[in-house]
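Here it is, the structure in full.
Note that this is a trimmed complex: some chains were dropped, and none of the rest were shifted.
Residue numbering begins at 1 within each chain, and the chains themselves are lettered A and B in the order written.
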Amino acid sequence: MSEWTKHNLIDLKDLTKEEIELILDTAKSFKEISTRDVKKVPTLRGKTVVMLFFESSTRTRLSFELAAKRLSADTLSVAASSSSMTKGESILDTARNIEAMNVDMIVVRHKSSGVPNILADGLKASVINAGDGCRAHPTQALLDIFTIRERFGKVAGLNVGIVGDILHSRVARSNIWGLKTMGAHITVCGPSTLMPRGIEQLGVKVSHNIDEVIASSDALMLLRLQQERQEDKFLPSTREYAKVFGVNRAKLKNAKKHLLIMHPGPTNRGVELSSDVADGEFSVILSQVTNGVAIRMAILYLLLGTKDKLELEGKI
Amino acid sequence: MSEWTKHNLIDLKDLTKEEIELILDTAKSFKEISTRDVKKVPTLRGKTVVMLFFESSTRTRLSFELAAKRLSADTLSVAASSSSMTKGESILDTARNIEAMNVDMIVVRHKSSGVPNILADGLKASVINAGDGCRAHPTQALLDIFTIRERFGKVAGLNVGIVGDILHSRVARSNIWGLKTMGAHITVCGPSTLMPRGIEQLGVKVSHNIDEVIASSDALMLLRLQQERQEDKFLPSTREYAKVFGVNRAKLKNAKKHLLIMHPGPTNRGVELSSDVADGEFSVILSQVTNGVAIRMAILYLLLGTKDKLELEGKI
């Protein structure tokens, strides 16, 4: 098994295939902990992890907090509305102040792309990107890749379709980087107004035919449609989107028997997918959520291990 | 002692006398823990309890969190404003996602009656109703019954008066179910606009004479007057309510010497009761709060025990 040397997790494009595999293997061994009667190990006892969320989030914040608690770390949560941000301090100053309390790790979510990089550059604490703007959401992509590998035993050579608002999706971007690195074939599909120009340069195919994408896919990732995009005139109507790109039973008639229907949540039932598909035999949506805790436990464990090592060596 | 077999706590009308007694006896043994120098036992170490509060609450949320922490469970809190609800996801989907993180128990409060049932029906995690609409608030009633039993050594045969806005009170409804099951005699008293029609069918007496109710009661529960009811035209004025139904020293002149003045909080001093009564020798209002932690420790312990058993037997 290769050694982990990274101190921050900002974007999957920074990781090699071996590094992604190390995360997935570590997560696999941690997943069992959450099924125990006593879901807790002392691994990160006495470590401090701060959630610094400038965008609201239920599942991602909970998932990180649970991951930290199950490893016995102490967690603290700072929501944007209650933070010093409202007093005009810069994000980096807020983070430096938090770090000065001997905090080991800051998990940050922000609506602006690049904020996690600013923190990673300015801090000694480990920084995890929990979603920045339209750019990256690496732990989401890792849990998606974990879920695919768990079902198929591999990722290389599989066909993965990503459907929806590719333009604004950090989930799509991180999955494209991670899945390409792992050797999957990716087809992106969505309304042309929501398809970034030149996306093919990332090594993906573009299709506007959802039926073809469904028929050829081993795993199909449906992206959440941000309703506010309609107000921004990117979409004619939600109803129109659902009719063309929404996945229902009828559209799945030519799907492979082992197709995985995936969604990062929260789902808009009746928009990206029908209720019978969300709750049906193809869906692994709740498995993704379960795996998210294991992935985050692995990330916390690996990054904090490197931080301890770098501190010991006097390098940070 | 009878065995506990329930997996959820939604409404006291689902519980037998033996089950309520088992909760009270368990709470009695747990109450001592909170008086120790080290207020913590390892009973629920590695269990995960999530507070899912769609209505704001200080004391109920704190009481549940403290109960969980004193049993060494991990707790996480989701407030409505920061939840995915604002992104249009259904409550059941939110709860299923939380459950998928291997959460053992969800404590839910919601302004709509029936939400806890929806969650209990759709989840394997244990569900505790921390108050739903005007319908039920079972842990409040249990702590009230505990407080009465603690003082009198029994509940059966006692006269309990419940005064105020019976129509909108989940506290009144849960106490009626629980106290009747335990054999108490109940008289409800309040303005006729705030008295539900046919309430006698629940086995209670209705009185509009507060003096008679005070004179005959062993315990008197004063319900919080929601000031917004006045705007809804249920009440002529708060001042008028306080004059007729507010309890002050003068009104207590014919009270039994051992009368308990109870209130679920937060109190409106000068409305439901005068300050000298709230802080006076009859008041057990703060004892109710103390007992609330013990009751919630007992509930967490009993429900999680059943959940573990059902899981072991492969039934959930």
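Going forward, contacts are C-beta pairs under 8 Å (C-beta built on N, C-alpha and C of every residue); 3 or more make two chains touch, one makes a residue touch a chain.
Please read these numbers as outputs of a predicted model, since none were measured by experiment.
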Chains shown: 2; total copies of the one sequence in the complete assembly of this file come to 3
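Just so it is clear, only the chains that are shown with their structure count from here on.
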CA centroid of chain A to CA centroid of chain B, Å: 40
Touching chain B in the complex: which residues of chain A? 34-40, 56-59, 62-63, 65-66, 69-70, 79, 227, 265-269, 286-287, 289-290, 292-293
Which residues of chain B touch chain A in their complex? 45-48, 50, 74, 76, 78, 81-84, 86-90, 93-94, 96-98, 100-103, 308
